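Note that this complex is displayed minus one protein chain, with the remaining chains in position.
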Amino acid sequence: MELYQGPLDIKSIFSRWLDEERESNYGAFIPFIGIVRAEDNIEGLSFDIYEPILESWFNSWVEIAKERGAKVKMAHSIGDVPIHTSSYISAVFSPRRRVALELIDEFVEDFKANAPIWKYDIVDGKRLYAEDRSSPMSGSGILTNKENR
Amino acid sequence: MELYQGPLDIKSIFSRWLDEERESNYGAFIPFIGIVRAEDNIEGLSFDIYEPILESWFNSWVEIAKERGAKVKMAHSIGDVPIHTSSYISAVFSPRRRVALELIDEFVEDFKANAPIWKYDIVDGKRLYAEDRSSPMSGSGILTNKENR
Amino acid sequence: MVKIEFLGPIEQKPLEIEADSLRDVANFLQKIESLNSWLDRCAVAVNGEMCNDLSKRLYSGDIVSILPPVCGG
Partner (left out) sequence: MVKIEFLGPIEQKPLEIEADSLRDVANFLQKIESLNSWLDRCAVAVNGEMCNDLSKRLYSGDIVSILPPVCGG
């Protein structure tokens, strides 16, 4: 797992990952690249990350992938990322395409739901929490559940 | 659609595609890269392509993608491709990740089933048709169907 | 004359025959021993477009392509 301040250099990460697994005899390589869209007059997005949990979340996917004979990789931005640049790339390597296609889908969806990353729109140079696009992590609400009131 | 003699220069195709859509305001970019695996003592794979049908097959997917606000791209090798190099890259660009994840799966699976490409193992310098891994295209059997016997 | 071409791994040189429809082509090809193992598993294109209709009319100069099982990627 790789974290970078600001936008990702997607081409160099992609090339390096391809080289790293060149001799691993995987048959399918599927990267997912997130690009910051220009919408609602934003200048870009900004991200906070809680590394310890992101690390353990990612490691659990390394294990899931390993059980299927596959490998996952991921890089994400910290801080500001201008529109039309990238904040996120993840990838699956697998001997077989079905495993790769299913795994990249599950991995990216679980990333969206449970990776401890907070997103902000940048408008007029200010960070506005992207509340409408954010989801409570699994286990949310524990601090207010009824048995505790 | 791009066809090349021999293995694909994946890094340069990837970089060019990323640049081509840099300003298109897509939010998700998912390439699928096929890498030739070392198995059964093969030296590589070799491919024959029937271009007119591949072109029309690909164009039908351009239309399907367009209806979903997305774009597809594809490159494939003709002739010999050594192990651990690539013969195939396709990609989906879409504003939204769900569309992109679903489309790359459907596109790659239909490619496998219906793109008019014939694969050969290269063993001892000879081309052996990969019959066990090949599938009849949709509409196969028309020349021997019963009403015609 | 209609030209019949065999794609990919089918080791058969192109043929030219008189045919008014794809059905004529099918009847002709069924008589060629070496194609027996292929025809069941082959699809057909006429002039570069897939065709699933045996009644398809053919004209002189048309090209019928015989497409065996595929495996790209």
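Labels for the chains are A, B and C, by order of writing; each one numbers its residues from 1.
One rule holds for everything that comes next: a contact is a pair of C-beta atoms (placed from the backbone, for glycine too) under 8 Å apart; a residue touches a chain by one contact, two chains touch by 3 or more.
Keep in mind that what you see is a predicted model, and the values were worked out from it rather than measured.
Engineer: Would you mind listing the shown chains in contact with the chain that isn't displayed?
Structural biologist: Per the contact definition above, the missing chain touches A.
Engineer: If I consider the whole complex, including the chain that's not displayed, which of A:E2, A:E20 or A:D48 touches that chain?
Structural biologist: A:D48
Engineer: Mind pulling the chain A residues that touch the left-out chain?
Structural biologist: Contacting residues on chain A, toward the hidden partner: 34, 47-48, 50, 52-53, 56, 76, 87-88, 108, 111-120, 129-131, 133-145, 147-149.
The rule is simple: only the chains that are shown with their structure count from here on.
Engineer: Going by C-alpha centres, which chain would you call the most central?
Structural biologist: The most central chain, going by mean C-alpha position, is B.
Engineer: Can you give the whole-Å distance between the Cα centres of chain B and chain C?
Structural biologist: 24
Engineer: Using the touch rule from the top of the page, what residues of chain B touch 2 or more other chains?
Structural biologist: Counting only residues that touch two or more other chains, chain B contributes 34, 108, 112.
Engineer: Send over the residues of chain C in touch with two or more other chains.
Structural biologist: Where chain C meets two or more other chains at a single residue, that happens at 73.
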